[in-house]
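Down below is the structure, laid out as structure tokens.
Removed from the display is one protein chain of the complex; every other protein chain stays in position.
Up next, chain A:
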Amino acid sequence: MKYFVTVNGKDHEVELTERLGQLEISVDGASMDLSVADVDGLGQFAVVVDRRAYGVSIEGDTHDGAVCIAGSRYAFEIEDERERAANAAARARGGKGGVVKAVMPGVVVTLLVEVGAEVEEDQPMLILEAMKMQNEIKSPIAGTVEAIFVEAGQAVEGGAKLVSIKAPAEEA
């Protein structure tokens, strides 16, 4: 079974083959001698790669999480072939532009744009205060503000929708 894994933005292909009860692993086409043993049922694992030992922790769920090795943190997302096809189709439907989400929980201090306003790429759209710091949330693309999901003074969760930006129609 083939999996597509993104680790800190870098793409890998991992193939797992079960043969006579043994798991054969290949990463980006090269086979890897890897064993992963659960230590405490709480996220600690003993990992051996080609006789090199690592104390590893895994958190998150099995599709989206992070692996920590020797103090470095590797955020991962895993898709198998079917999930990959489904996700690609979903992305295609969304088109360009899209919804800007809060990357962290916080409070909306000021809205700097209105629905219908034209925005440039990197133009600040609102100010989000988190951990007592004011952060400008910028538009990822040039386009039109399609919808605003929050009000000034509103507390938002991480991942909450803030503003939806519509990309200008492609010129023929």
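Here, contacts are C-beta pairs under 8 Å (C-beta built on N, C-alpha and C of every residue); 3 or more make two chains touch, one makes a residue touch a chain; residues count from 1.
Following the convention adopted for this analysis, contacts and distances are computed from a predicted model.
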item	value
Candidate names "Branched-chain amino acid ABC transporter ATP-binding protein", "Nitrogen fixation regulation protein FixK", "Biotin carboxylase" or "Formate dehydrogenase beta subunit"; UniProt protein name, chain not shown	"Biotin carboxylase"
Residue among A:99, A:117 or A:130 touching the omitted chain	A:130
Footprint left on chain A by the chain that the document does not show	1, 3, 5, 7-10, 12, 14, 16, 23, 25, 27-28, 32, 34, 36, 38, 40-45, 47, 49, 54-63, 65-76, 78, 80, 82-83, 103-106, 109, 127, 129-135, 158
